[in-house]
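What follows is an incomplete set of chains from the complex, kept in their original frame.
Lettered A, B, C and D in written order, each chain numbered from 1.
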Amino acid sequence: MQISLSGIAKSFGTTAVLKGVDLTVAAGEFVTLVGPSGCGKSTLLRILAGLERPDGGRVEIDGRDVTAVRPADRNLAMVFQSYALYPHLSVEENMMTPLKLRDLTRLQRLPLVGPLLARQRYRALRRQVRGAAETLKIEDLLSRKPGQLSGGQRQRAALGRAMVRNPVAFLMDEPLSNLDAALRVHMRSELSQLHRRLATTFIYVTHDQAEALTMSDRMAVMMHGAILQLGPPDEIYNSPASVEVARFVGSPAINLLPGEIDGQGRLSVLGRPFSWAPAAERQPLLVGVRPEHMALAPEGSAQFSGFVRHRENLGADLFLHLELSDGNTKVILRCDPAVLAERTQGGAALGTRVGLSIDPQCLHLFGSNGRRLTSAARDLARIA
Amino acid sequence: EDKITIEFAYPYSHLFDVTYQKILPMFEAAHPNIEVQFRATYESYEDGTNTILREAVAGTLPDVTMQGLNRQAILVEKGIAKSLEPFIAEEPDFAREGYHQAMLDLGTFQNRVYGLPFSISLPVGYYNMDLMAKAGLDESNLPTTWAEVVATCEKLREAGVDNPVFWGWNITGNWFLQALMWSQDKPTVMGADFTLDEPQGLTALSTMHDIFRGCEMQNLEWKAALASFSAGEIAMMYWSTSALGAVERAQGDFALKTNEFPGIERAPRGLPAGGNAAMLVSTSEDPAELEAAWTWLKFITSGEGAAEVARTTGYMPPNKAANEIILKDFYTQFPNKETAVRQLPLLREWQAYPGDNGLAVTQVIYDGLEGIVTGEHDDMESLQEDLTEEVQDLLPSGS
Amino acid sequence: MPNSRAHLWFVGPALLLMVLILLLPIGIAFGLSLTDYSLGNTGARFVGLENYERIFTRSTYEKMFGATFRYVFVVVPLTVGLGLGAALLIHSLARFGDLYKTIYFLPVMAALIAMAIVWEFALHPTVGIVNATLERGCGTVLETWNWYAEGCARTFPLWLTDRDYAIWTVSFIGVWQGFGFNMVLYLAGLTSIPRTLYDAAEMDGSRSAWARFRLVTWPMLGPTTVFVVTISLIRSFQVFDTVEAFYPQGGGPSKSVYVMMFAIYEKAIQHNLMGIGAAITVVFLGFVMFLTLVQRWLVERRTHYG
Amino acid sequence: MVDTAVAAPTGSARLPFSAAETLKHVVLILGAVIVLLPFYVMVSYSLKSPAEIMQNQGGPLGSQELFRDDFCVKLGNAPEDCMVRPAIYNYTTAFEKAPLLRYLLNGVIVTVSIFVIQVIVALPCAYALAKLRFWGREAVFGLVLFCLLIPVHAIALPLYIMLAKLGLTNSYAALVIPWTISVFGIFLMRQFFMTVPDDLIDAARMDGMSEYSIIWNVMLPTAIPALLAFGIFSVVAHWNDYFWPRIVVTGSRELFTPPLGLREFKGDADGDNFGPMMATACIIVTPLVVAFLLAQRRFIEGITLTGLK
């Protein structure tokens, strides 16, 4: 079932938080909304859920306009950053709550009398809960209260509460951000697998780009209340539509160097001419190079040189922070620690001067308005 | 047949509960068709009046209420109390029931009877004879004037009694002032005129001042005074007869004697009556119910009903018949209760101050007298002046 | 649900009751304060500001303000201070904290009307347990203290009926009754101070408990203190039960304990002069509101929240 | 100077009773003695005969010698049949003369209904003030703060007149209605609700709960500690209230609340009946103490969470 948001606008007081956002999510898709803090991700999600009413625009689910429909009647399930489990109910009761509210009459919901009156139905509900719990491997925790669970277990219980009712879509607002790093990595793959298994639409909000990159079919990069770019993760990583997107996606962040296209249409970076012409008008540029696309090179064959100012060895990767010879540009480059150790005895000590070369195929060119030059090197290379 | 129910409220449950518990069976035997329902008791006379005023607004008045003698006037002024004249007129031999005039006067306003007194108290002296003996006094020569009291104080203090006297100036604010005024045969208010500005007023104030200073009297609150007296620390205590029960119950191991209230230079010529009176405040239009209320009212204030007051409390019944006929042996048996009866001829009205500010006047006087005890006022003439001015200002003619 | 009207149903009843039960009577009181209404009378005369004039000119009312402020200025600092002190002590205990907590909270729970009578006995000039205990000290070194020697010579003070002592005694009882309440509030405040702040203070070189108190505890208790002081102020301005129990008539020796709330009660209920009673009420409300605002303004700026 | 830093380095080496700890106990015990003094007097008097009370004799528990019950004598019984033990007399009188059981029952009825209604009224209001955005919210909250200042004694008479006009005096309603609105409760609960995460409420909305059931099914259970704290304040205040019941209950004693039981023994100018009075006082305070002991842990926790930190 397709979900579409069109022209969604929302202001709080005088500040416009969303400025006419359009987004269409296909059935079964995993879409991630990513963006810096305060850009309006949560607000957009809450509007979709019906928790907030937009000032303008339409929300459609399966072609039906639900802009004015109550959250309870949209059949969407939401998982919150803080899990929002009812602290006084056991995990089982937590998971049963949405079912009860949907499937039972008011009488049947009564505390003590209800279960006696509708024994059959209760049994059915309990079966449903147990099923979801099995999927999430939390059968053993059903009788515990949220206070007695660890972060990851709470996370799963919250998922369970969302799952039991077979919603049209799952909405998740930074569901992993309260977990510690290792657990976050683990839950990432669990969520992906869950998505594959259930084949339900997931709309996932995060400000952690690693989550967005690894899990989504498509990701939307939001900033200042608008979606800047929407597409599959590798498209966004490899062809960011603007400097802002490029800067936001990728860790460590993309290196941005000043450059220009001269009268002959030739590119130069930091004053150094490059050997090909990106077929654009004469203009100043920002040239983006990801850390993994820079390499140490013997001083002779290097395009740039700089001093090692800091090195971060992550075991598998080594990040060198260089200060280029021009004195005010800093770049980060990634290398394999083993390779580096072999090539430079003891591995580029702090303060040593090293050469640097850039693969021209991997340059991202951004015009003075911050937008990507469509004729950028890499795209050309692809077409070729 | 139909039972008529009337509602009735009275103050001081710990004092009067037992009285009514004894009266009620007698009444029910005599009037089986009337049922008397007791309401929550009033905590005090003030509480009683305030409650009636509130109930008048709410329209939930009882049929008969017992009010402090000096509180009757308010209810009459505000038109809450009903005159008893029509019922008295119906009674063929009302006088024979034993209501004598002095007592009826206590409940008479604008020449119409509104209240029938039920229990009467008078100021008396309580003496700890063991301590008095230290001052060389015995039953036969207890002080009869305030000067003698002060002289006794000195002797007692020499004998090591730190705290020889307690003089109950604080009882309901102005009762003892009225006592000193009536002692000189002077009413405290005449019409809307406060008479404290006259020479008798100054005498009254000076007498108090002499007692407090001469005896170095401590400013005790009643409970504290009672405790001190019971513990045998106070030799002479001047208070209402009504406290006799409480005093006897709490007294320590000493001989207690009550005696007549001393006077100024000579025995008092009059004393204000304390106690309460029954008033008819029923809002009912039903003659049968009013009749029933009257029946109850009359029953408790006369004959056997009234006699129970003396038997069960320190008060005396205001009814001649009860006192003279029924209780003859009783008083010989309990001589301490007889002191008040001996003072009966001195009985005078406990005066109320007219107008809306009546209660505020009492307060002004209370505050003034307290100033004498606490030592705030030493110049009685200026106090007399201040009090007169302030009180007169609050009385209707003054404004 | 921003679009629902739910809040009307939620706020409505409370608002309605607030208006009917609290604001309407205050309105009526304000109206009455301009008249000479007296319960049981059929009508009332409009007297303008006469009632207010009286309040600010009569010496009795001077005493009223005196007593009220004396009470407030004794009771508020002491209940707050003792509440804090007790809370700090109890909080730092390894054990028996619950026991002390309960004991100190007892006075808050006891019916004041009964406790007032008990106090009257305890403070009785001669047979009361307080003076009886003091008397035991006679003949010892304590007698070198002039005040004590005088007490031994005759009696120790008539705590409740001496006009020099009465207001302080009543204040003491107010403190006795109220500090447990503040203690509980402070205990709650103390439990929520993060322990790491004490660690940080320790690392920063605060050697004494006092330094840590100054640096961490007291500032962190700021919001609690604002609340406690506000509540204590309101409560002590509203003191009535003790005064009425001790001095059903007159408001203490020489009106030295004639606090505002008692004045309202005396005038409006005892003396049946609703006009003046209502006028005092209005003045009272004005005072408390003013003080609360001042206190908020003074303290709020220096208080750290969250 | 108080050792507030629990984590002081001496901490782990602390003996059960170090010097500092002992000193603290000394101070606290001294305080406790002063605090408990009137309670000691109260209990002690409830065991004594009138004479012993007045003369301050008989030690802490009274001599328990027989004394004559005047009331019994006045009812016409022989004095020798009226000899009673003070302790027994005081407590039986408390229950017989004042039908104290009935009063206690009334007290329970009144305090419980007050508390329940206060909760029913205050909880939704506090919820709306804390969690809903609507026009006029600040004004309503301002009003709540203002109403916190209003003393009951000041509005007693106008209130009485209003109730009288409705014909409600002398009824349970009269005892309950004026307290149905507790601005303190609204204030306290609002502070608490402010600390409840918005997400929890949104989750409930997503689950299909109406705002109304959110209050009772989500906020109420979460707020139990705060409610307990509020409950103690409310119950203590109304259980002990003497002023208001005295004003509105002028009819039958059937409606008396426990403190009014004291008034049976209050005699003003004519001497009080202190023994039974103190016995009554002891009986009245006991349920509260028990309740406090039971609730104490969560009670303090409740205030901790209400944003008064």
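Quick note on the criterion: a residue touches a chain if its C-beta (ideal position, glycine included) is under 8 Å from a C-beta of that chain, and two chains touch if they have at least 3 such contacts.
Source: prediction; values computed, not measured.
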| item | value |
| --- | --- |
| Whole-assembly formula, with each chain kind represented once in the display | A x2, B x1, C x1, D x1 |
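By our rule, only the chains that are shown with their structure count from here on.
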| item | value |
| --- | --- |
| Starting at subunit A, fewest touch steps before arriving at subunit B | 2 |
| Per Cα centroids, the chain farthest from subunit B | A |
| Centre-of-Cα separation between subunit C and subunit A, whole angstrom | 58 |
| Rounded Å distance, subunit B centre to subunit D centre (Cα mean) | 38 |
| Subunit B residues counted as touching two or more neighbouring chains | 44, 54, 57, 172, 223, 227, 231 |
| Sequence positions of subunit C contacting 2 or more other chains | 1-2, 39, 117, 121, 124, 127, 248, 269 |
| Parts of subunit B lying in touch with subunit C, wherever the complex brings them together | 44, 46, 50, 53-54, 56-57, 74, 78, 80, 162-163, 170, 172-173, 218-221, 223-224, 227-228, 231, 233, 356-357, 359-360, 363, 366-367, 370-371, 373-374, 376 |
| Residues on subunit C engaged by subunit B in the complex (per definition of touch) | 36, 38-41, 60, 117, 120-121, 124-127, 154-155, 158, 160-163, 246-250, 253-255, 266-267, 269-273 |
| Contacting residues of subunit D [partner subunit A, same complex] | 197, 199-200, 202-209, 218, 221-222, 224 |
